[in-house]
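Only one protein chain is missing from this complex, and each of the others stays in its spot.
After this line comes subunit A, so read on.
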Amino acid sequence: MTVSEIVDKLNLAVWGGEDGLHRPVTGGYVSDLLSDVMGNASDGDVWITLQTHKNVMAVASLKEVAAVILVKGLAPDDDTLEQSNKENIPLLGTKMETFEVAGKLYELLKK
């Protein structure tokens, strides 16, 4: 499944990084602790978080996650958005809370 398909199926907003929407998704990771993501996320994961600052994109890029989903309608900081476009890592958004969007993503990916 690609990031683009997940955007469609979960009705997510695309804040930035459109050029990376074709990226394949192989899993998901949920955490708001950056070192936890550094230590435990895998490349190809969709990372779900409430953190909106630029370091999220630094970690996303170093770990080569497929995309980042910001929850609860949170908007990215300007420099976060800029970095998402520069790295071509889609920065997505939803009004859903973490529990709900993670559950829906899990259902999609386990098929």
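Some notes on this structure:
Criterion: a contact is a pair of C-beta atoms (placed from the backbone, for glycine too) under 8 Å apart; a residue touches a chain by one contact, two chains touch by 3 or more; residues count from 1.
Note that in this section contacts and distances are computed from a predicted model.
This figure omits one chain of the complex; the name its UniProt record holds, of "STAS domain-containing protein", "Menaquinol:cytochrome c reductase iron-sulfur subunit", "Carbohydrate ABC transporter membrane protein 2 (CUT1 family)" or "Anti-sigma regulatory factor (Ser/Thr protein kinase)", is "Anti-sigma regulatory factor (Ser/Thr protein kinase)". Of the options A:1, A:14 or A:58, the residue whose C-beta touches the omitted chain is A:58. Those residues of subunit A that touch the chain absent from the view are 32-36, 38-39, 43, 49, 51, 53-55, 58-59, 61-62, 79.
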